[in-house]
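Take a look at this one; I'll ask things after.
One protein chain omitted, others in place.
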Amino acid sequence: MRSGIAILTIVAFASVPLWLRDPYLMNALITTGIFIIGAMSLNLLLGFTGQLSLGHIAFFGIGAYVSALTSLGFDVGLPFGFRIVHVPWPPIVGFVLAIVVAGLCGYLVGLLSFRVRGAYFVIVTISFAEVVRLVALNWVELTQGPLALTNIPSITIGLPGLGDLTLRTKLQNYYLVLAVAVVTYVLISRLVHSHFGRAMRGLMENETLAVSVGIDVTRTLTLAAVISAGIAGAAGSLYAHYIRIIDPEVFAFINTVTMVIMVITGGKGSLAGPVVGGMIFGLLPVFLRPIMAPEAQWIAYGGVLIVILFVLPRGIVPSLALRFRKPKSRAETLAPVAFSERDAKEHA
Amino acid sequence: MTAIALKVEKVAVHFGGLVALSDMNFTVGEGEIVSLIGPNGAGKTTAFNVVTGFLDPTHGAVSYRGTALNGLKPHQIADLGLIRTFQRTSVFPNDTVYDNLLVGLHRRGRVSLLEAILGLPRARSSHRRLRERASELVEWVGLERRAHDLAGSLSYGEQRLVGVALALAAEPSMLLLDEPVSGMNASETHTFVQLVRNIRDRGVTILLVEHDMPMVMSVSDRIVVLNYGRIIAEGTPNVIRNDPAVIEAYLGQGATRA
Amino acid sequence: MSEFLQHLINMLVLGGTYALLGIGLTLIFGIMNVVNFTHGVLYTFGAYIMFIVVHQLGVNFFLALPLAVLAGWLLGAAIELTLLRPLRGSDIDTTMLVMIGAWIAMQSGALWIWGGVAKSVTTPFPEAPLVLGPVSVSWLRLFVLAAAAMLIVVTYLLINRTKLGCAMRATFQDQDTASLMGVNVDLIYTSTFAIGSSLAAAAGALLGPVYVIFPQMGDLAAVKAFAIVILGGLGNITGAVIGGFILALAEELGAGYVSSGYRDAMGFLIIIAVLIFKPTGLFARSERVG
Amino acid sequence: QTIKIGVNEPLTGAFAASGTYVVNGAKIAADEINAKGGILGKKLELVIEDNKSNPTEAAAVAEKLITSDKVPVLMGAWGSSLTLAVMPKLMEYETPMVVETSSSGKITTTGNPYIFRISPPSAIEAAAFKGIVDKLELKKVDFLVINNDWGRGTAEDFSKMMKEKGITVGAVETMDQGAQDMSAQLSKLKGTDSETIIVTTAVDQLTLIFKQAAALGLKKRIITTGGSQNPDQIIAQAGAAANGTMHLTTFLPWFPEKTPNPEATSYFIAEWKKRGYDFAGCTESFRGYDGIRTAAAAIEKAGKAEPAAIKAALWDIKVKGLNGDIVFRKSGPEGKESGQSQPNVYLIEITDGKIGMKTL
Partner (left out) sequence: MLEIRDMVCGYGGVTALRGISLEVKAGQLVALIGANGAGKSTTLRAISGLVAPRSGSMLFEGKDIAGARPPRVVASGIAHCPEGRRVFPHMTVEENLDMGAYLRTSAAEIAADRDRIYAEFPRLADRKRQAAGTLSGGEQQMLAIGRALMSRPRLIMFDEPSLGLAPNIVERTFAIIRGIRDAGTTVLLVEQNAFAALDMCDHAYLLEAGRIVLSGPGAEMIENEHVRKAYLGG
């Protein structure tokens, strides 16, 4: 049943280019898809470990810059007269490096998260993103600062026997994004259903207790942060090679907010949540655009957000799942108010 | 005398100016049931926190089966088989009882990340074994009826049972129980005593903190009494029961009835 | 040397500003545990009210200030009643997102009503600064500093010395138990949010005339406020004040002696550094396990 | 029935105020053209879209305008990062765009033959300024610039020019877009030994800088660049603090008679006032007006509303713009040059709350 829905969904998405010819909508779908991948990675942290990263765009942006710089080449001076000169490499290498470097940054932030949780983690991630943005803005020699990196090449994939395929068109990019999204989905799904996933949930709900049964906080949280950041980096790389220009604006806070909106409205901690939330809030602006004034579009956007949360406060997917599933367990529909929850909060 | 499992040497804990424990020394032998009792605020839970790594002692050292525990993190200590329960109820409130136990079985279920992601057979069979074990544990604490309810929605006493089951799921070689029967009535306590004996018979060492004197007296091999962070008495239940200092500081006159 | 002195004076004035931004948020975020994304909008709102009251209604500057504070109080109460009350008891992320929605909608509303062109408020203070040897500082900013100090003291006393303050803290630590003490929890929720909001509006009303007023002015202010509250420890007023001055110092010296491009980075690096060494802010609450 | 021009501007977000001014100017141009009978016998229709001050949106908007609205030519996209983001789309769909505000040098040097810019990049501004620096007797200057392509570009190009002139360049300080407190930077500049500060940023920050400089007792000559100053707004909001400041600007709404095209300027200003817009906005909005007239002229010249023809025609037009003739010269790598027109640059000074031409 589960896998049936999954396969149907994939087929439906795969068939879109067959009937949708409008390049603008295709463009919207591709950028939405890229942000959905970012949102899925955010969900891994927020939904499964309970740590809200409000600087998630940092990993996305780092991925974008790494990938762009790898494929464009650069020449920077370092202190003490050292220079690094890098000649362009194929974008696909950039894609891989984007994952690796973003993952490494995730490792750093994850190490920090060993010390700080909750609100403190939130501010550390915001700070991290701001610092990265300021570096991108001010290290002009490497990143061109506000002048932006332009003419980023499209991704080229080497196909055995068929030579190289450069993904220039919308159609090709669409399938690329779809493929990465599916892989990401499967990866996250396997991960959260493994014992790592249970360890993450345990930490989220009651850390003291989780630790007392032998769950390693640092390892688990860092692992989640690394994987999450790596995926966000991959999304950033797709973004750079699709939009083909990248500047420090990519680190804008509103981009993180967009991902957070996608995750929470869709339902954090649910695998399909970011996809559903992402489709809604990725495409909503497209539909609002022709029908109202620009300021009103934003007001409507905020309004839709609020209404969804009022009607389905746990997020769309979990709330609907509860509504349509037979009450398998009698206690499921209520939020426990019992003692242990408060204890958990106190310990957090 | 059996081999020493846990050794607490000269442990002191200060919170700012407050001395919660001072110069505490005691040992627990393999397979023993030792109780730690004392007035409220005597430092019993603090001692648990030191042993299980949640608190670094101001002075002193703890070792388990010859391994020094100083500087180890709580999860590393848990990996040595030293598992505790909490005085306050402690469960994973938004998971079902059954899933709580699956989390508790963490130490058992380890497979490599790659195996888990690729869904290799070893990961699958390990998963199946965990499920069986979780069902066993649910049955064992008598919560079958509640297995698929969220742990946070159970009553106080039921949550305490889940807490104990969780600790057992972690496969302790030594179990530290902090007031396990508080919130249970005499009959439930009676059943629980059987449980504790049962656990010990499987070779698990037990350190118990409890204010229920009948229970402590009936189950302990040895009792250590703390007052104001110091050990004031140590011995078999019979010795302790009649120790005037203990009666004065802790048991009160009613204890003679127990 | 005189440059350094000037930086110190700037730090003092800016720190007062930041402290003012921080205390309103420390009530709502630190005590109520609502990640209040509308803080910046309320700040903006206070500033616009000031503009309207002074320039369009022609009211005296000093009379306009309490009016702006009152308006902030009312708007805050309205937000709590309509947006937060129905979601009471749901998870912190849900309320955060509702606040994000309100932020987006209200900021665009401000753009719609007042347009994007910056406004400025004329003040009764002399334009010539107060000159003290090598350093100088504007009278307006001295006034803001004094007003901020007053608001901080009042808030501190309110939270720590009054029955209402006690009830507020109790309610957000354990709502059910507080109600068992006879606390009207609904009232506490609304008034806490309203008080925090009125402090945000007060900050806007005081700082709007110092700077210029435009719809997005609150965004940066809100980010700084969050940083300050966390630096000082959640819900800790003294902490927020000290956090504000630390942030101001880092920024002043960062811009003065490192590089103005990394001015804001200094602030954030300080935050990261503080949290590495004191993971729950400068003034941590004591906690225990077991 | 109509001929469309796509307008891709920031109407919400950080640049909402400026984008709205430009769009208002564009509307005046369109109405004027339609009142005179339209182009090629058809009505001119502006398809205005908000790019939300966000580069990704700017690219998406370009895509929408070109593919769904089928506009043959665009105007946009205000900021350089917005324009840069649009540029790959222009290549993809081979559609030209008139760039009305962006100043980054990169826009015309990366080899995008669909770009036709009427605003001066900072190098052109610097070149125009070169003629006056001797008369201003500059010896040592510091810079305080907004930390984006515009500010950084200005600092770079002006420094180069100054050095050629033998003027010493001291500190280069930056401020974040949106920053409200520049006291730290100004305190530092107060302590240096230069006599002039070149400031580049938009009007809101300029107001703050003048006020804060006055509060710090900073008494150096300040010259602003970039043409987004809206001096009237500065005077209204910074008051006495603005006195003595000088501004390099590209438009003179205060002295229509001194502009290259007095008649058009007067018409534009009259229309602007008639519509009840803030006079201060003129200095930004005229770009939208000029931009649309440029695009319209190219359509007229091409004789049909097709991108390729319009692109070709843009090279041949000569429009009397509000600040000089708009004629595109080639810029950038050979074979794929972008078009760049050379507008006039003026220096004005604020004295006693009034704007005066700095006659040198």
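All chains are identified by letter, namely A, B, C and D, in their written order; residue positions are counted from 1 within each chain.
Definition applied: a residue touches a chain if its C-beta (ideal position, glycine included) is under 8 Å from a C-beta of that chain, and two chains touch if they have at least 3 such contacts.
All figures in this text were calculated on a predicted structure; none of them were measured in a lab.
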item: Selected residue (touches chain absent from view) among B:154, B:206 or B:240; value: B:154
item: Listed residues B:5, B:78, B:223 or B:251, member touching the removed chain; value: B:251
item: Residue numbers in chain B that touch the chain omitted from display; value: 15, 18, 38-42, 44-46, 87-89, 153-158, 161, 179, 182-190, 211, 213, 249-255, 258
item: Touching residues (missing chain, whole complex) on chain C; value: 163, 166-167, 169-170, 173-174, 176-185, 235, 285-288
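Keep this in mind: only the chains that are shown with their structure count from here on.
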item: Those chains which touch chain D and also touch chain B; value: A, C
item: C-D or A-B, whichever has more C-beta pairs in contact; value: A-B
item: Core chain by centroid distance, with centroids computed from Cα atoms only; value: A
item: Chain located farthest away, centre of chain D as origin (C-alpha); value: B
item: For chain A paired with chain B, centre-to-centre distance based on mean C-alpha positions, whole Å; value: 41
item: Approximate Å spacing (C-alpha centroids) for the pair chain B, chain C; value: 46
item: For chain B, residues contacting two or more additional chains; value: 54, 84, 86, 88
item: Where chain D touches two or more other chains at once, by residue number; value: 12, 147, 174
item: Of chain C, residues touching chain B in the complex; value: 286, 289-290
item: Touch list for chain B against partner chain C, complex; value: 15, 45-46, 48-49, 54-55, 84, 86-88, 178
item: For the chain A and chain C complex, residues of the former touching the latter; value: 46, 52, 112, 115-116, 119-120, 122-124, 126-128, 130-131, 134-135, 137-138, 208, 253, 257, 260-261, 264-265, 268, 293, 295-299, 301-306, 309-310, 313-314, 335, 337, 342, 346-347
